[in-house]
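Sharing a structure, written as structure tokens. Questions coming.
Apart from one protein chain that is not included, each protein chain of the complex appears where it belongs.
The chains carry the letters A and B, assigned in the order they are written, with residues numbered from 1 in each.
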Amino acid sequence: MNKKSDFHASAEQINKLKTVIEESRSVKGCLMHVLQEAQTIFGYLPIEVQTIIAEGLGISLSEVYGVATFYSQFSLTPKGKHRISICLGTACYVKGSDKILEEVQKVLGIACGECTEDGLFSIDSCRCVGACGLAPVMMIDNDVYGKLKPEMVKDILKKYTDKEANK
Amino acid sequence: MTIKELDDIRKKKEDLIKVRRLVKEEGEKLAKKTGYRKQVLVCGGTGCTSSHSMQVIKQLEESLKEYKIDDILIVKTGCFGLCALGPIMIVYPEGAFYAQMTPEHVKTVVEKHLVKGGDIVKDLLYQGTVKPNGDIIPFSDTPFYKKQMRIALRNCGVIAPEDIEEAIGAGDYAALEKVLTTMTPDDVINEMNASGLRGRGGAGFPTGRKWSFAKASQGDEKYVCCNADEGDPGAFMDRSVLEGDPHCVLEAMMIAGYAIGSNHGFIYVRAEYPVAVERLKIAIEQAKKYGLLGKNILGTGFDFDIEIRLGAGAFVCGEETALMTSIEGHRGEPRPRPPFPAVKGLFGKPTILNNVETWANVNPIIMNGAAWFSSIGTPTSSGTKVFALGGKITNVGLVEVPMGTTLREIVEEIGGGIPNGKKFKAAQTGGPSGGCIPAECIDTPIDYDSLISIGSMMGSGGMIILDEDTCMVDIAKFYLEFTADESCGKCTPCRIGTKRLLQLLTKITEGKGEPEDLVKIEELANHMKQSSLCALGQSAPNPVLSTMRYFRSEYLAHIVDKVCPAGVCKALLTYHIDEQKCKGCTICARNCPVNAISGQLKQAHKIDTSKCIKCGLCMANCKFGAIERM
Partner (left out) sequence: METKMINLKINGIPVSVPEGTTILEASRKAHIEIPTLCFLKDVNCVGSCRMCVVEATGARGLVAACVYPVAEGMEVRTNTEKCRQSRKMTLELFLSKHKKKCLSCERNHNCELQKLSLGYSVDEDRFKGEDFVLPIDTSTPYVVRDNDKCINCMRCVAACKKQNVNAIGPIGRGFNVHIGSAFDRPLAESPCVGCGQCIVACPVGALSEKSNVDEVWKALSDSSKKVIFYTAPSVRATLGEAFDLPIGTNVEGKMVAAIRRLNPYAVFNMDVTADLTIMEEASELINRIKTNKPLPMFTSCCPAWIKFIEQTYPEFIPHISTCKSPQQMFGALIKSYWCEKHDINPKDVFVVSVIPCTAKKYEAQREQMPDDVDVALTTRELARMIKTAGIKFTELPDEEFDNPFAVGSGAGTIFGATGGVMEAALRTAAHMLDGNFEVLDFFAVRGTKGIKEATYLVAGHTLHVAVVSGLDNARTLVEQIKSGEKSFDFVEVMSCPGGCVNGGGQPTLSDSVRNSVELKEARAKALYSSDNNNELRRSADSPVMTLLYEEFLGFPNSHKAHEILHTSYKAHKTI
């Protein structure tokens, strides 16, 4: 539940968040916007970040947390350097995207929603990225891979691990 | 901006746009007037972008430069509809429809076609536009486009959505001009009422009536909202409109604002639609710069502002009251109605909410009149409907057809039928709120009421085609997984009901179902329909109820015979090797991850079903078709 937090933030990140809060606080119903910006700044929304938001906007932490846990876009845990997102929308599902997800999980040895130990990859499922013509699809960061077959997964992921190894 | 200035821009751009709507001679004539010998339109919608249409544009620019061609206009448009063939590139005035373009193909097209005196590269065209005798037909005459009628999508794939002048040239803001200068708010509402336009977001509530309620409500402030939180997984109609013609939505919201007495609009759009969000932002910025949004619009004294609010991944926020709660910055939980939003909506003020496609119909209704609009479609459902056609269908893409078009026309003609010679089994419409239409109903003319009568619903327009390899119990389970995951958790029937329903279906797909489970499912499903707080819970059982209605035998096969006829539900499958066909090549044994297959080289192999995990690798790898799934 209350895992030890590994949260580290630079003063610059914190200031950026505070600026966002300052600019947004007069806008009616700005909490979601602030959370979205915070997630862009920090990658996720740990208690430290949500506390700053709660104090900055003058609302309770429990309300901030309630909103953060309601919307699937918000993450309370850090994500991988490369975010894999497998579309489980209907068009992709009927074309076997569940098998793609299974394969990605198998190759990386983690479950959907988790992050690999080296922090390189995290897997999530999503509902429709809008590339139904290419079903089944998966996204890695901003790249879309379409018309997938399970056996293609290994090679695609290898591209990323190789790139990292060469650094 | 004054009305005259708006008219001037329209005149300046009109011909340029018209070229893209005409073909052959007429277009060629007009093209001469525009100063551009040719126009090359490349789809910049999400579908084509995913298949790298941006590289196509880049290559096009480079190649044109290389050949020193400066009389060709490149236009990055929204979606052409035929997403399965992306990236798509169309060359006007000849209307050459190039499909599945790569940078290499672009080089060829520039070299052979776009240079002066060049000719169409037939091999790279969408082959549906090339007759067996080699003649090229206009793509509008191909089966995919021929039966379509583009009203909401009129400018998608025609204009550059990031250029407001193109939008104006294509007719956007003409309706706003007409409304502000020649119509009273009541005139507008009467026109909308007379058109018979019904909300395209799912429930099909008459748009004009909604507006008239909000007009009648007293309030110091009123709001106009646009629902662009297209949550149906596998539907992308609204996204395509926003990506292809964002200005038509802004214009329509202003018209509604004028009609009901509101000066403030909100667009609630999915954060998962980055391209749409970006284009909306650009559109709003440009509209403000041109004085088409903000204070004293077109010098008429009418003020209107629009804000974008991003969703954050909650299907329930497509429900109108949940959407408003979400804009207010809270957990997107629906509120009981009444009070209806028209009386007490966003921030407690009278509010109207329409979805993107509904808004996209406003301009044509104002411009062409209610009589014109209501002449299209069926008596109770006028106009057209956009569908996102997906699943087991050849022409995956976006189609717009008059209401009353039959499912058969969509599947067999527009959609090009089922690939791989498979049989059509059902069409799922309405997404997680809808149902499955079986083959026996394929000739049903589609409109709001007919779909409800056969146990489905229009929904926002997702249409997923299922073939014989689809298990209907599994599909029902898929949708229940979705709604259980997306239930907000506020009301009991939906919060617990979706979960229990899902558990019952899972039990059946695992071969543990009992006959009385069907009774339980039906009772629970009807309970949720009747007693849930909002439309999500009320419609969540539809996929189950409709599949049980039309495919009961498939449920019974799972429960009584413990088999999955479509061969999908793993727990109910067994693999075995046909001794006659097996050549003893050992490939299957080597591929089996759990060593469940044994046998000597060149002798028939056997699968130990107690070890088999039903992964299907053996079957996929057998070269002799010796492995069967039962």
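The working rule: a contact is a pair of C-beta atoms (placed from the backbone, for glycine too) under 8 Å apart; a residue touches a chain by one contact, two chains touch by 3 or more.
Just so it is clear, the structure is predicted and the values come from calculations on it, not from any experiment.
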For the chain left off this view, which of A:Glu55, A:Asp118 or A:Glu151 is in contact with it?
A:Glu55
Candidate in contact with the missing chain, chosen from B:Lys215, B:Lys490 or B:His558
B:Lys490
The listed residue (B:Ala314, B:Ala427 or B:Ile597) that touches the chain absent from the view is B:Ala314
Would you indicate which residue among B:Arg331, B:Lys349 or B:His558 is in contact with the undisplayed chain?
B:Arg331
Residue-wise, where is chain A in contact with the chain that is not depicted?
1-2, 47, 50-51, 54-55, 59-66, 69-70, 72, 76
The missing chain sits against chain B at residues 314, 331, 336, 338-339, 484-493, 495-500, 503, 520, 523-524, 527, 529-533, 538
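To be clear about the criterion, only the chains that are shown with their structure count from here on.
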With centres defined as the mean C-alpha position, give me the chain A-chain B separation in Å.
25
Applying the document's contact rule, which stretches of chain A touch chain B when the two form their complex?
28-33, 35-36, 66-67, 70-74, 88-95, 126-135, 137, 144, 146
Under the definition above, what is the set of chain B residues touching chain A in their complex?
46-47, 50-51, 83-86, 231-236, 239, 271-273, 309-315, 326-332, 347, 388, 390-392, 396-397, 428, 431, 462, 464, 466, 470, 475, 478-479, 482, 488
